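Removed from the display is one protein chain of the complex; every other protein chain stays in position.
Up next, chain A:
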């Protein structure tokens, strides 16, 4: 088993403003432990988020108005925060708010 979990993160619609204007991030996570979305969000907040965390996360989940897609499907269809990440997963965060 691979010791790393490779995940692609894509921020768009203005969400990239909070991540140094970089849309595409490929991250490697240690795969000894299981990674659920909840854990990933905390990891993103600590490692990728450049500014104003309250504009991305609110109350342990993403702020209303930011749509999350896991492998092109709504994350509500795969269990939201409880979804366990798989290797090569592609996660898209689209901010639908005016001006990001």
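Here is the rule we go by: contacts are C-beta pairs under 8 Å (C-beta built on N, C-alpha and C of every residue); 3 or more make two chains touch, one makes a residue touch a chain; residues count from 1.
Note that contacts and distances are computed from a predicted model.
K.L.:
According to UniProt, what is the chain that's been left out of this complex called? Choose from "Trm112p-domain-containing protein", "Cytoplasmic tRNA 2-thiolation protein 2", "DNA replication complex GINS protein PSF3" or "dolichyl-diphosphooligosaccharide--protein glycotransferase".
P.N.:
The UniProt record for the chain left out of view names it "Cytoplasmic tRNA 2-thiolation protein 2".
K.L.:
Hey, which chain A residues sit against the chain that's not shown?
P.N.:
Given the touch definition above, chain A has residues 12-14, 16-18, 21, 51-52, 54-55, 64-65, 67, 69, 72-74, 76-79, 92, 94, 96-100 touching the missing chain.
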